[in-house]
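To start, the structure under review is shown below, and the notes come after it.
A single protein chain has been omitted; all remaining protein chains appear in their positions.
The first chain written gets the first letter, and so on, giving A and B; residue counts start at 1 in each chain.
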Amino acid sequence: MAQKANPATRHVISINDLSDKDIESIFEIARAFLKELPDPHFPYRIGRSSKIASNFILASLFFEPSTRTRLSFESAMLRLGGEVITSADPATSSAAKGESLADSVRVISNYADIMVIRHPRDGAARLAADYSPIPVINGGDGSHEHPTQTLCDLFTLTKKNKQLKNLKVAISGDLRGSRTIHSFVYALARFGATIMPMPAKGMELPAHVGERLREEFGCQMVSAQKGGGDPSIDALYVTPKEPHQQSLFAGAEINLDSDVVEQKVDAVYVTRFQKERWQEKDQPYPKIDRKFLNEPKYSEASVLHPLPRVGELDVSVDTDRRAVYFEQAAYGVPVRMALISLLLGIKGKSLHKFQGGFERKKYPVYDQPRSVGIHCVNTNCIVHDPMEAQYVRNKFYIIGSDDGSRYKLRCVYCESDARRFVVASKKNKWFTKNATPLLRSDDQHFKELVVFANETDALANGFHSRRGSGESPGAAQEGGKRRAKSHGGS
Amino acid sequence: MAQKANPATRHVISINDLSDKDIESIFEIARAFLKELPDPHFPYRIGRSSKIASNFILASLFFEPSTRTRLSFESAMLRLGGEVITSADPATSSAAKGESLADSVRVISNYADIMVIRHPRDGAARLAADYSPIPVINGGDGSHEHPTQTLCDLFTLTKKNKQLKNLKVAISGDLRGSRTIHSFVYALARFGATIMPMPAKGMELPAHVGERLREEFGCQMVSAQKGGGDPSIDALYVTPKEPHQQSLFAGAEINLDSDVVEQKVDAVYVTRFQKERWQEKDQPYPKIDRKFLNEPKYSEASVLHPLPRVGELDVSVDTDRRAVYFEQAAYGVPVRMALISLLLGIKGKSLHKFQGGFERKKYPVYDQPRSVGIHCVNTNCIVHDPMEAQYVRNKFYIIGSDDGSRYKLRCVYCESDARRFVVASKKNKWFTKNATPLLRSDDQHFKELVVFANETDALANGFHSRRGSGESPGAAQEGGKRRAKSHGGS
Partner (left out) sequence: MAQKANPATRHVISINDLSDKDIESIFEIARAFLKELPDPHFPYRIGRSSKIASNFILASLFFEPSTRTRLSFESAMLRLGGEVITSADPATSSAAKGESLADSVRVISNYADIMVIRHPRDGAARLAADYSPIPVINGGDGSHEHPTQTLCDLFTLTKKNKQLKNLKVAISGDLRGSRTIHSFVYALARFGATIMPMPAKGMELPAHVGERLREEFGCQMVSAQKGGGDPSIDALYVTPKEPHQQSLFAGAEINLDSDVVEQKVDAVYVTRFQKERWQEKDQPYPKIDRKFLNEPKYSEASVLHPLPRVGELDVSVDTDRRAVYFEQAAYGVPVRMALISLLLGIKGKSLHKFQGGFERKKYPVYDQPRSVGIHCVNTNCIVHDPMEAQYVRNKFYIIGSDDGSRYKLRCVYCESDARRFVVASKKNKWFTKNATPLLRSDDQHFKELVVFANETDALANGFHSRRGSGESPGAAQEGGKRRAKSHGGS
């Protein structure tokens, strides 16, 4: 019998794996740790270790360079009284011998009780969780997510601004390559924040993130121009369409547009250029300094940075009362202590809340072998790694629009969306641009279907178009173009 | 006074350093740990840590990349409540500054209570033990041995097949470069197993391993043809000549030849291509998959693999009930916990058995300085490492055949055998191909002798052949050839 994942095991791969209540529990426990294990000189530091988790081992599995995230997790585990085993150098690891991630996880999970993983590929942490009998925490996967960083960010804001609801947060820098930003904006959106993107040129928020903000987190874009904002920096705000009913943090309602633009900024979140994710290494990049912060709208703005910084946040800010980034780094310990103790079940009272609290929407999953059919559209997704090619399946959530007119396939691992695809019936040998056949969720039916990225692929595999099907306009349009192309080519 | 090894300290460098009773003790304790520290969901996993070894530190000294072996040892030590110090990256170590292994060991052994060492050179672990005041465990030395892997392998078999005696085990892949295989076949032979070698082309079991199986473990080769086996895969079986009287596992007697061939296979042991030990990187290699396992003789065969795998064991086998390799990896923790606790003497009752139990045969040792005379025949042996050249001595066990007609010199470190050599007397200035002078074991006598690899070397060092000595026929024959050659050359 091969080793299986334990279905009762909870993993934290995305910030969206945590409900608002979960986040509330984590922060409550983190605050308790700061109180119980204080540093007498600095209120934001854990000052000594406990024995709470002395039965447990954390495995630290880093396939990508890191010091702070790794040490922060390791410190958190040791402060809990637990122990740590570490694989931090990709060059001396089993991966260097050509081992797949699934194998590494299945082996190392036998040596520990909880695992944190960092990996250069988007979606790698979710794939790891698929094969792990112990809880997996995503310590950063490619450009995808870094949920524990976001927990630290939010916790820091609660320590400074008292409530998360209806914040106004400016985010500056590489909004495309920074997984930290992606986890962060989803969380901000959930709490009804107004987000002011201030990207470096060419490093805007990815389209798929903006789309999810609109479609799933009730956000809308508001031009700063209308409200009299600063057009040179932020062309658009991301604001909630309507006041959210968040269970966690009570707060006043907001008025859109003018209020949003005139509202003072609560926080400026600065990120470095993620040079390891870009081809071009030299880019013009916005720099936050004292002059920038002199603008009145930033007079009460906390300055956050996930660190390390390499020049985009001037050292002159370090002595400013608004600079909270080192404090933010310090909070990494109590916040991760809280998360680990919840996942290990050693904080009994909160465990119940935690296990009951996941509010992630359940979508049907289309599960397809590698040999034929659609693959994830993101070339950096873990499913495209040659080392994983021998076993990994392409799995997608089937996500419909509110009016049911459009469907998309979201990669289960990296969460990139495919909007164009055709659905083919193995039995009838036809295919259609209409996604409705996918929605009949009985397993037997699923096995008769195969999804292709486009008509060309379906035709090449011996399927023919099904006439007279009610296709969605968008897909038809795209399909038409492709058909023309493929006709010309064949 | 220079630091000395403690002669009472026990090391585990070869599987043959452990008696059958030792192995029995280890497995008994490992089973107890699985019972005392259980994972409630998976019976093969250790589920929590103890405080048994809280006074002790394990030093993890890896001169060659490793993740699983290192983390498995570290997890075992932490599960015992002990602590770990680790040097895992050869590039950042003292060795990078040009330090010898003997120095590294003498220093680091002061920082810990027990040490595990991995090294790319055959025999390095034995050399380390020569200089260590604390117990040394071999975590894999070149192509030589990997005894704790073998303990895990055997333990897994006991969990699946109930008894080790008279097993039939197929071993597939790189039988030459895999140290795991070498430790494993010695252990199988001790328990009277029938071994079916299924090597990749050119990666057969080394001649010296086959020879030891015949000469020291009572094995013989049986052609599968006679018994009607499958000639395309396994030409020869290695079987015990007669039923062994093993103290550990009671079992039925076997009949040779036909019985052996027709017996169902109990286990298929698969290993990867040890590409780091070969020049040619692309080789045809046998692959074990579902189709292979469909043969009736494998219907009850457990499939083992020391992992990592890189393609020689198809992922389709993972869901097969016979696949036990991840479970095998998990057993690494309780088995290593047991070994460590025995070596540290913290499991009192078993300690006595352990210390009394070594059944390794005692051979006289010929100890020769570097400057002149025979060196180990294995060029990858640690004695040939330039870094060790300043101090290492060439030491050999003097091993005779049962009838006393032939002798060989076995390197104390890598256990490679030299079968051709001449013995010279410093006092009398002659040399002889007869090994008998070596057998007078008084130290004074030893100091007057020097062994050369061949006559040419002896002649070049100013010795002359001793006429009329009673030379053993084999050596004489070889000596004759060599003499002819050396005459022509001089």
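We take it that a residue touches a chain if its C-beta (ideal position, glycine included) is under 8 Å from a C-beta of that chain, and two chains touch if they have at least 3 such contacts.
Note that this is a predicted model, so its numbers are computed, not measured.
Of the listed residues A:Val238, A:Val333 or A:Cys376, the one in contact with the hidden chain in the full complex is A:Val333.
When the full complex is taken into account, the listed residue touching the unshown chain is B:Ile108, out of B:Leu37, B:Ile108 or B:Leu164. Within the whole complex, the absent chain has one touching residue among B:Glu28, B:Asp89, B:Asp289 or B:Asp320, and that is B:Asp89. Touch with the hidden chain on the side of chain A covers residues 41-42, 44-45, 47-49, 62, 65-68, 71-72, 74-75, 78-79, 84, 86, 88-90, 272, 276, 307-311, 314-315, 318-321, 323-324, 326-327, 329-330, 332-333. In the full complex, chain B touches the hidden chain at residues 1-3, 6, 54-57, 59, 83, 85-87, 89, 91-99, 102-104, 106-108, 110-113, 133, 390-391.
One rule holds in what follows: only the chains that are shown with their structure count from here on.
Chain A and chain B have centres, each the mean of its CA atoms, that are 48 Å apart.
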